[in-house]
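Report on the structure given below.
The complex appears here minus one protein chain, its other protein chains still in place.
Chain nomenclature is as follows: A and B, assigned in order of appearance, with residue numbering initiated at 1 for each chain independently.
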Amino acid sequence: MTHKEFMAFIWPSLLAMALFIAVPIVSVAYQSMFVEHEQIMIETETCGPFGCTPEVAVDQDAMRKVREDSPAGRFNGLDTYTNSSHLATDEITEIVATSENFGEIRDRIMNLPFYKALIFTLSYTFIVTPLVIVFGFIIAVVVNSIPSFLKGPVIFFSLLPMIVTPLVGSLVLFWMIDSRGVVGAFLQYLFADPSLSLKASPTLTWVTLFVYGVWHSAPFAFVVFYAGLQTVPSDTLESSMVDGANRWEQIRFVVMPYLLPLATFVALMQLMDNFRIFEPIIGFSASASATSLSYLIYTDLREAETPLFGSAAATSMLTIIGVIILLLPVLFRNAREFNRKA
Amino acid sequence: MALFQTSSDNPAAQKSTALAVLSVAFVLVWLFIAAFPFLWTAWGSFKAEGDFFSRADWMNAITGPATTAQTGGAFTLDGYRGAWIEKEFWRAAMNTGIVTLCVTMISLTLGTLGGYALARSGFRYTFWILIAALVFRAMPHVTLVSGYLLPFFQLNIWGYLPTTIIVLVAINQPFTLWMLHSFFLSIPKDLDEAAMVDGCTRFQAFRLAIIPVMWPGVVTTGLFSFLLAYNDFTTTSMLLTETNATMIPKINSFLGSTQEEGKVMYAVAAVVSAIIPLFVLIMFFQRQIVSGLTAGAVKG
Partner (left out) sequence: MKFKLTTALVACGLAMSTTAALADCGIEGGSVRILSNDFEALHVIADAAKTCANDSVEVTSNATTEHKNIQVPALTTNPASYTVPIVATNSIVPLLNEDLIRPLDAYVEKWGQQLLPQQLIKVDGKVMAIAFMANAQHLFYRKDILEEHGIAVPGTYAELIEASKMLKDKGVMEYPLAANFKPGWNLAAEFVNTYLGTGGDFFKAGSAELDIDNANGMKTLETLKAMTNYMSPDYVTYDTNGVKPIWEANELAFATSWGSRASAYIGDDSPAPEIAKATALAAMPALMDGGVPSAALWWDGFTIAKNISDEDAEASFRAMMKGISPQVIAENQELAVWLVDGYAPTPAADGVVANLQGKARPYPMVPYMGLLHTALGDNVIEYLQGSESAEQALDDITAAYNTAAKEAGFLN
């Protein structure tokens, strides 16, 4: 294929991605280095239905000139990245200097908003991803062996958790795990603890979110592995049986290596998606116990009355950097393979 | 290719009965966990709020005393009537239909062309384009869409369905390209090379030799595109107006806000209504999803 032919085929796709993703990423990176202008304020009085109170307001005439001069704002360099709502470099230096032991350092760092979110995000990513792969594989292997007239409905129901939008799925489960809901009541019965409440305890909320994550993503892994199982080369399998391998050894030495590329694909997608976890935190009203990087962006942009664009931009860039770091091992492996093929 | 053969001349056949029982039990437990929440919600959508969200006894959702007290019958269509007729959920359903169909078609067109190019190019920079696509996918959608608001208002394209369609196509291109590129890798090069030897241009080779055999993978990727567009909340909630809204933002609006009352049963009925088309979809296309993924994701 010539360069010209390549471009002719791919230009619409590249254009769409460039316009709607690449350019905004550059713009977000640029914006993360700016903060708002210093607001010039005047003391005024605000009168409303409940009386007059002395307030402070922004002096529009003075601000107009300032905004015209530099519309992007004040250049802040990388300070937004290091301020206390993000990497908090100054605060960490102070914590390490004044703390007595490692436990105190750890507690105080986890109190910082970015690190609190990061801990949950990383825990979620590294607990849910392997569980999804393992469960998906087990379900695929088992479904592959049931009689074929049952396969249709089973696959059909197995896909349900994946195809429902996270906002709605987590809401449905939130209604159910309430201590008076069907799942909540069942758990209270199971553990013989009438005061058990999944929502009240931070640890249990984390567990609920992890379980939700696995429940929601396992069907994706299941479908991928199930498809792969259909194409396991039968001669290798048969020769292993002739050699006296039992079920477990067949799976371990023939099936698993064959499915490894698929597992890599699932791991890639899962690492990326789990690192950006956000909707379940809203759906489960879990923000008391768990926040994530994407949730921090959400609060900066949508919960605040005046959106903090610079802060949200910095957290977004940190999210992208985080994803890249997570993907590096997988990418290096793929790069070697790719270059071998090419 | 069944993994657990039960032929009697297989020496390990005796163990397979216990294994078969275990695997059936496992499947049943998994099915229960997977399907129960939705069956419960579907059942509850025909009850009154006092029953489905009963704090007195969760069994009320099954027996339905409040429903009988309020409406005279054990089941009620109040939730559906309220959502579909009073709140005009049918408009949202129509909007979702338009958006997902257009997004899927456009996404696949761009994706097949791009994926084919990436699969056949053999250039070094192809790898970097794919990596870039992955990095693009990593960007949180909240930030992206918040950034779109001002330019869209300035260009006066905010609030229209076509704008949202293009945005959804673009945001989902990375995933589409990855899936289709790995699928095309598995179609033998000889097919289109033979066509080109016979005098076709690259595009003609694509059209005559590749398109007839690419359907399984395209259907699979199309389904994932469909799901991504159908289930999207962030983009559609911020880029559409009240009358233009698709189903998921509309359901969100039924839930009410801090200061204002919501109609929770309308949301429950709407949620069930939103899932039904997906059921139908999966029923029809499960074979294609599976076979498409076989060829598509193996090289992933």
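Annotations
Convention: contacts are C-beta pairs under 8 Å (C-beta built on N, C-alpha and C of every residue); 3 or more make two chains touch, one makes a residue touch a chain.
Since the structure is predicted, the reported quantities are computational estimates derived from the model, not experimental observations.
In the complete assembly, the contact with the undisplayed chain comes from A:299, out of A:27, A:264 or A:299. Contact with the undisplayed chain is limited, among A:27, A:89, A:123 or A:197, to A:197.
Listed residues A:13, A:158, A:289 or A:316: the one in touch with the omitted chain is A:289. The chain not shown here touches chain A at positions 35-39, 41-58, 60, 63-64, 74, 76, 80, 83-85, 91, 111, 113, 178-180, 195, 197, 199-202, 284-289, 299, 301-308, 310-311. For chain B, the residues in touch with the chain missing from this view are 48-50, 53-56, 66, 70, 146, 149-150, 152-154, 156, 158-159, 237-238, 241-243, 245, 252-253, 255-262, 264.
Definition applied: only the chains that are shown with their structure count from here on.
Remark: chain B residues 1-4, 10-12, 15-16, 19-20, 23-24, 26-27, 30-31, 33-35, 37-38, 40-41, 52-56, 58, 61, 109-111, 113-114, 116-118, 120-124, 126-127, 129, 131-140, 142-144, 146-148, 166-167, 169-171, 173-175, 177, 182, 202-203, 206, 227, 230-233, 248, 251-252, 271, 274-275, 278-279, 281-283, 286, 289-294, 297-300 touch chain A in the complex. Of all the residues in chain A, the ones that touch chain B in their complex are 1, 3, 5-6, 8-10, 12-14, 16-17, 19-22, 24-25, 27-28, 138-139, 141-146, 152, 154-169, 171-173, 175-176, 180-182, 185, 215, 219, 223-224, 226-232, 234, 237, 241, 244, 246-247, 250-251, 255, 261-262, 264-265, 268-269, 272, 275-276, 278-279, 293-294, 297-298, 301-302, 307, 309, 312-313, 316, 319-320, 323-324, 327, 331, 335, 338-339, 342.
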